[in-house]
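Just one protein chain is left out here, and the rest sit where they should.
As written, the chain order gives the labels A and B, with residue 1 at the start of each chain.
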Amino acid sequence: MTLKSDPGNFFEDFVVGDELIHATPRTVTEADVALYTGLTGSRFALYSADTFAQDVGLPSSPIDPLLVFHVVFGKTVPDISLNAVANLGYADGRFLAPVFPGDTLRAVSEVIGIKENSNGKTGVVYIRTHGYNQEDDEVLSYVRWVMINKRDESSPAPEAVIPDLPKAVDPRDLPQRVYEVAEYNFTLAGSPFGFEDYEIGEKIDHIDGVTVEEAEHQIATRLYQNTAKVHFNQYAQRQTPRGKRLIYGGVAISLARSMAFNGLANAAEIIAINAGSHVNPLAAGDTVFAWSEVLDKVDLGDGLGALRLRLVATRNLPCAEFPYKDAEGKYLTDVILDFDYWAAIPNRG
Amino acid sequence: MTLKSDPGNFFEDFVVGDELIHATPRTVTEADVALYTGLTGSRFALYSADTFAQDVGLPSSPIDPLLVFHVVFGKTVPDISLNAVANLGYADGRFLAPVFPGDTLRAVSEVIGIKENSNGKTGVVYIRTHGYNQEDDEVLSYVRWVMINKRDESSPAPEAVIPDLPKAVDPRDLPQRVYEVAEYNFTLAGSPFGFEDYEIGEKIDHIDGVTVEEAEHQIATRLYQNTAKVHFNQYAQRQTPRGKRLIYGGVAISLARSMAFNGLANAAEIIAINAGSHVNPLAAGDTVFAWSEVLDKVDLGDGLGALRLRLVATRNLPCAEFPYKDAEGKYLTDVILDFDYWAAIPNRG
Partner (left out) sequence: MTLKSDPGNFFEDFVVGDELIHATPRTVTEADVALYTGLTGSRFALYSADTFAQDVGLPSSPIDPLLVFHVVFGKTVPDISLNAVANLGYADGRFLAPVFPGDTLRAVSEVIGIKENSNGKTGVVYIRTHGYNQEDDEVLSYVRWVMINKRDESSPAPEAVIPDLPKAVDPRDLPQRVYEVAEYNFTLAGSPFGFEDYEIGEKIDHIDGVTVEEAEHQIATRLYQNTAKVHFNQYAQRQTPRGKRLIYGGVAISLARSMAFNGLANAAEIIAINAGSHVNPLAAGDTVFAWSEVLDKVDLGDGLGALRLRLVATRNLPCAEFPYKDAEGKYLTDVILDFDYWAAIPNRG
C-alpha cells in the first residue's frame, strides 16, 4: 500500500535539469477577474472594461498579468514550495502573450540551480517556470528561488549551480505589445499622464492604505490554488514564533499594484518582472501602503513606451516620505515588498 | 514634474454646471451577480435564474438595479467623495433601462448645486450622475448630495445654489417595465403576495439578521471600485474618534434589501429611488435587521404595479416593533438607514 497523500518535495528532491509538470490546469474566467477586483481593488481600465480594451484593438479585456502570474505560480507550489522556508526572489519574468477569459493555464518548471546553505539544514533551489495556454502558447516565463528544508540534515550537499540571471529584463527582450494608441482614452483610464510625463528618478506616493483581513488573503490565495500551508493553518502557525498566518506575497504585490493606479493609471500592463523581494512578512490586520519610483524608461515605438518601476509596499506606514532602506542599506522594518517591473504605457502623443 | 497621484477634489473644486467624466468603465458580468449573491444573500428569482427572467419575456436575468447603482456610484467616488465628510442624501433616482451581464457601465456627473456650511470648513455639493451602457443608453440617473471638506478655510464661499428636487419620483415619471405577467411564477418567486395584497401603511418585519464582517464589506466595496478611504484604511481610522472602518452605505442598503425578500419577494425590481439617508454608521461586527413600510402604491397597467416602500435598517436591534424615530422625530440611535424607493410588483391577477 503506497502512501497516497503527498508531503511535498524537500531540498534533496531537486536535481538541476529536472522538469516538473505541475498539476491542476486552470480555466481562468471573467469570474476570476471579478474576484480579483473584489479582493484587490484593481481599477486599471484595460482590465475593467471590454469596451476600453476593444478601443485599443483587443478582442476584450485581457486577464491582468498579475492574476496570470498568481495562477501559474499557484500551480508550482505543491511541487516546489510546500516545504519552503522563504520565497527569496524573482527574476527574468516576461509576459509573452495576453491571456483572455476562457483560456486554460498550465505550468511546467525546470530546476536551473541549487545550493545548500552553510547551516546544512536548508538549501536554495532556482526554478524557471513556464505558463502555457490551451494552445500551448507560452504566456509567461519567470525564475524564482526558494529556500527549502532538507528532509535529512545528514544528506550530502549537491554540487552548487547558480544560474546567471539578468538584474533586469533588457529593454530589447521586452515582450511586444500592440495597441491602437490613437484610440486610447486617457480620461476613461483615469489619468492625463502618458509615457512622456514620467522622469527617471521620479517618486510617486500612492496615498491610499488598505487593511488586509484573513478571509481576504485566504480567498485570494485559494483562488490561485496556492496551497502553501503557512497561509491557511492557524493551528500550526500558533505554534511558531510569529504565531500568525503568513500572507502570500502575491497578495501584497496585487494590493500595492492596485493602489499604484493612483499615479500610474495608464501604466496598466505589466510586461516584465525584473526582481522582487518579500522583505518582511504581512499579517492580517496590517494596513498596506505603497509608493513607486521610475527606475528607467524606454520607447517601444508606435506610441507606446515602457516604464521600469520599483514598487515598494509597507505595513502600517504611510508612504509620503517614500520609506525604503536605512543608512546601512537594510530595508526598514515596515517595508514588506520591493518589486521591480516593466509596464507598458502609451504616449499622450 | 507634475504630481501624478490624485488627492481628490475639495469643496472649492466644484462649480455649478461643471461636468465630470468619471474614469474606469466597468463590464459587469455574471461573476458580479454571483459575488453580489454571496455578499448580500439576495434571493429575488428575477435576478437568480435566467429561466425565471425568460418566462416573463426577458433575454436573461438582468443585473440587480442596486448592483448597477453601486457600480455607477463607485465610479463617481474618486472625483466627488474622496474627501467627503458624509453622504447626505439621494433623490430622483431612476433605473431607465435594464443592464445585462456583458454590458459595460460608465458614469458622467454634473454639479447641480452648492452651498458652503456656516462653519466655513465644509460645504454641500449636489451632483446628478448618469450611468450609461456601451450603447450610450442611459441606464440610471440619480442625484446625491455630499458634505465635502474645504481645502482652505479662508477661501470665499461660492454663491449658494440649491436644486429643486422631488421628494419622491412622481408615479408618472416611473421608468416603464415590460413583463409578461401572465407567465410570472409566484411559487418559484417565493411568495403568494402580489400588488393587490399590499396596503398603504402596512409594515413588514423582515425577521432575519445578518452580521457584517470587515472582509465582506471590503470585498463588496472594492467590487464596486469604490475607493473612499474610510472603508479600507484601519491605520487611519484608528486615529479617528470612531476608531473603526466605516462601512459603505450601499452595503447596508443591499443587505437590508436582500432581507426584504422575506415579505416582498415579488417586489424584486427597484425602478426608482426617492430618498435615502445613512442616519447612523455601521461597523463590522454589527448585526443588520430591517423592516419595510408601504408608503404608496400605483397601478402601472398590464398586470404590473409599483409599491413605494420605506426600507429601514437597524444595527443590533430586531425589527418586530418597527424601530424608527423618537417622540421628537429624531432617528433612534440604532437605526442606520432610511431608504425610500419604488419597486415593480406583478398583480396576482
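Definition applied: contacts are C-beta pairs under 8 Å (C-beta built on N, C-alpha and C of every residue); 3 or more make two chains touch, one makes a residue touch a chain.
No experiment lies behind these values; they were computed from the predicted model shown.
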Among B:135, B:159 or B:199, exactly one should touch the missing chain; which is it? B:199
So one chain is hidden, and I want to know which residue out of B:116, B:208 or B:269 touches that hidden chain in the complete assembly. B:208
Missing-chain contact, candidates B:155, B:176, B:240 or B:316, resolves to B:316
Spell out, residue by residue, where the missing chain touches chain A. 1-2, 4-7, 21, 23-27, 29-32, 34-35, 78, 102, 104, 106, 134, 213-216, 218-220, 222-223, 225, 227, 229, 232-236, 245
For chain B, residues in touch with the removed chain: 29-35, 37-41, 43, 45, 48-52, 61, 187-191, 193, 197-199, 202, 204-211, 213-216, 219, 262-265, 285, 287, 289, 316, 318
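The definition used in the following text is that only the chains that are shown with their structure count from here on.
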Centroid of chain A to centroid of chain B, CA atoms only: how many Å? 36
